[in-house]
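All protein chains but one are shown at their positions in the complex.
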Amino acid sequence: MTRLPVRWRAEHALQAVAGLVVAGLLVVMFYYPVATVLADAFLQQGYGPLALVLDPLHAITTEVIHGILASPFFFGAAHTLFEDPVVVPGDVATYTWTVLQTARPTLVDRLPFVVFVHDAGHVSFGLFGFTVYQALLSTILSVIIGLPGAWVLARFEFPGRKTIRSLTAVPFVMPSIMVAVGFIAMFGQQGTLNDGLRALHLPTINILYSLEIIVLAHAFYDAPLVARVTAAAWETVDSRMVESARSLGASDRTAFKHVVLPQLTPAILTGALLTFVFSFLSFAIVLTLGGLEYATVEVWMYQSVRELKFQQAAGIGVLETTLSLAVTYAYLRYESKQTTTRAAHPPARKRLFERFSLDRLAVAGIALFAIILFVGPVVSMLLESVTGPQGFTLRNYAFLLQRQTEAYSFQVKPLTAVTNSLLFGVGCLLLAVPMGLLIAVLSTRGFRGRKVIDALAMAPFAVSGVVVGLGLLRGLVFGVTLFGYRFTVSGPVAIVAAHAVGSYPFVVRNVAPILGSLDRQLVEAARSLGATRTRALYDIELPLVASGILAGTAFAFALSVGEFDSTVILATGGQGYTMPVAIERFIGRRLGPATAMGCVLLVVTAVSFVVIDRVGEGFQRG
Amino acid sequence: MANVTLTDVSKRFAETTALDTVSLEIEDGEFFTLVGPSGCGKTTTLRTIAGFETPTEGTVAFDSEDVAGVPVEERDVGIVFQNYALFPHMTVAENVAYSLRFRDAPGGATKDERVTELLELVDLAGMGDRDPSELSGGQQQRVALARSLAPGPSLLLLDEPMSALDARLRETLRRQVKRIQQELDITTIYVTHDQEEALSISDRLAVMHNGRVEQVGTPREVYRTPDTRFVAEFIGDNNVLTGTITDRDDASGNATIEVDDHALTLADVGDRTVGDTVTFCVRPEALSQTATENRFTMTVETAEFLGETTRIYGRWNDRQIVVRLDDVPDRETIELGFSPDAATILEP
Partner (left out) sequence: MGVCMERRRFLKSAGLGASALLAGCSAEDVSETTTTTEGSTTTETTQGTTTGTTEGPQTLLVTTYQSFVDAPSTSPGAWLKETFESEYDATLEWFVPNNQLNYFLQRKQQGVTIDTDVYLGLTPENLVHADSTLSSGSLFESVDTSGFENISHLKENFRFDPQDRAIPFGASFISLVINQDMLDEQGVPAPETFEDLTKPEYKGSIICPNPQNSETGLEFLFWTIMQYGEDGYLDYWKRLQENDIRILKSWGSAYAAYSNGEAPIVVSYSTDQVFADQYGEPLSKHQIGFLNNQGYQYIEGMARFAGTDKPDLAADFMDFMLRADVQSEVAVRNVANPVVDNAELPADFEELTKEPEEPVGYGYEDLMGNVSGWLDAWGKQIAQQ
């Protein structure tokens, strides 16, 4: 006879409820809004989303998607693959026979494709092809820049190493406007770099408004990420493996190639895949630093939304989401292969400031490059904010101050923007951290289907902020009509939802690996001492993943502060503007006020990182 | 205090059968050991008793009550894990006191009192404020023990708790564990792969192999009269030989066994008749240079000086023979013999 005590039953019920709550939140905040947007790609005019299920035969159309696939503008040379009509499987034989009978495909019919390619002088990429191309370039560059950085972080000891390591997260969360402004301030004709080169009587460089600067800007965002992830993996390499290899006759370099590199490859690929997805979905950077001729798919998506051409937007969205989901899935597969257990013998670090050697010369070179690429734009922006036509001036900050004190209610006030950003950030945390935690816990429990949960939970990675914002706007802010009532959600709440959706995957990604690699016996020990599974989670597991929770929290907060794409769609005018929105509104005839606001954002983000660190420390000790 | 009964417990995982109709009866207050090579199922048995695994078939009962469906936290067992599983974010005292969040200390003691009591019991008085990472392996293991005993459980399970410690420490600690167990009179199930350890501390032990129980008995029984070849070879050193019965004396029960054309005399072959194949074993210490019967010549290969005795490995007719003598022999071959009733017949 089996006994099922009440407590045990209640606990399982609690687990089920938690799972349902998370699923419900995800559906309401993400899946439903995104689905309402993307469903338009499959609907005939005049049919609503429900018709997909209720009346599929009449409602569904593949015309929109097909139109995009078969368009040379979007798919370049590949569009000819889609130009032929879609064939219903049952009729394949008939179709093939008809084709053979009547069309008689010969070399002549093949010619258009060949001529197209030959005439163009190069294979036409199409918008999608170009977007993939620039994303690939960005990925390669990020890896090339990130690896040496990882080497320095993992293998050398120097003062400030830990600070620099935590700062690697900062570029990633900067809003694209700021990065664009910083890059212009650094790499422009009158920018800091060229000023410096002129002072040294060297020729100036002119890389703005080119593919190079776009790829460089993407690397600005993502190379630190690659460095960070790779460095973390490097630190788990067992040095004794390297020593064994060397004792068997391998040189330092060979030992690295055969022993260390294979262990780093999963981490490098993780960084690369992340970079690819983000670069693929990038658009503000492209338009501000490159210009329309370098437009990516996301630019067209954004444009379609602006023209209220929702079907086309949905079609583009479906295709771009499919691609980035596929890449995200690949990312998940690789991430699960990574081990995060600590090595018994991590490799010892060399002290940096010692005798001169080729190694250290390389580090100096890397440091110089890093300063130019990463510190440069930020410092340039700082400099720009205090520079006017007549030299040093505090006018821009005075402007901010004046705005704050004298502005009318319909004008943008800096402090209001800061406060709004902070409030939205906190709101985002209140949603994203518990959600991320719950998902991390659910995905590390051993039950069937947890890989599916993993993939579904990570979907926001792959979807553009425009789609999310639009979905939340049409789905929630405009409201759903049920039973004669229209249920709406206010704009600010939708903004918090958008931020939370964008940032909870980072909480999951920071917590789940640590949670998954915790010694199972710790939980078993707790249970043997009388703790229920849930109690063991609170008492044992959560405190031990505190560092991951903290990192995820800092990330989520910073992402919320820097978020722009969804916010700008959902901000209903009035008082709901955040710092990135304020920065954009201050871009006028001069970049001055905008850069000043950008510096404020930078300071706020930095301070919030520090505060979260401190608060987290307090939690950990208490 | 509890007695534990396993009845025909089987446990199958996706492709492997970890336990195959295991039946055990462990008495109140007994120190019972599960011993066997890795993969034999001893840990799975322990985890099934603990409640971390549910049997595919069969029942587990505490005090004659079936515990199927009772979750781990309700089972009133204390567990010491192989790598101690001390909570790294808590101090030693907090670790020991953890279970007292859910249960009261026995005898109405306060948490602090109970912690002090237990730390004294394991000879770690005054170490309550330390961090587990500051302790040595042996100290950590004792903290784990104290922690598991805090709520006064009726059953104590230990899963190879000594395997990470050096030999000397192991000996000291297992004596300590045995002492504590006797003092508290708590039913204890101990898992180890070290047969020497099993023999030295158990009241009774079960030898397991491939998910089955090969033999249950006291250390003396298992050592002196192993049931199967596996037990004979696993427990202590042994010489296992196989031969055919060529002659049988019904009166005395002796039989002549031919092993590689060499005739040996064994006592008490039971119902076996001429022509049967017989497997038997002779302990190394039963072989002596002075024995008169069953003499054979062994070529000496290696010798290990053990202090009290010397263990000598050698060959006879291409079989490995182990013998214990006082000292290393000065010749290459030695004559050995054993008395017929020193041999134990084994089930094949």
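Brief remarks follow.
So that you can tell them apart, the chains are marked A and B in the order they are listed, and the count of residues begins at 1 in each.
Going forward, contacts are C-beta pairs under 8 Å (C-beta built on N, C-alpha and C of every residue); 3 or more make two chains touch, one makes a residue touch a chain.
Worth saying up front: this structure is predicted, and the values here are computed from it rather than measured.
Within the full complex, the chain left out of the display contacts the shown chains A. Which of A:222, A:454, A:524 or A:539 touches the hidden chain is settled by the complete complex: it is A:539. Across A:376, A:427, A:502 or A:598, the single residue that touches the chain missing here is A:427. Considering the whole complex, the residue from A:173, A:473 or A:579 that touches the absent chain is A:473.
Touching the chain that is not shown, out of A:157, A:252 or A:307: A:307 (per the contact rule at the top).
Residue-level contact of subunit A with the missing chain is found at 73, 76, 124-127, 129-130, 180, 184, 188-191, 208-209, 284, 287-288, 291-295, 299-300, 303, 306-308, 389, 399, 407-408, 410-412, 427, 430-431, 434, 473-474, 478-479, 481, 484-490, 492-493, 496, 538-539, 542-543, 568-569, 571-574, 581, 584-591, 593-594, 619, 621-622.
Here, only the chains that are shown with their structure count from here on.
Inter-chain centre distance (subunit A to subunit B, centres taken as mean C-alpha positions): 56 Å. Those residues of subunit B whose C-beta lies close enough to touch subunit A in the complex are 50, 52, 66, 68-75, 77-79, 81-83, 85-89, 98-99, 101-103, 144, 147-148, 150-151. If you check the complex, the residues on subunit A that touch subunit B are 1-5, 8, 519, 521-522, 524-532, 535, 539-540, 543-544.
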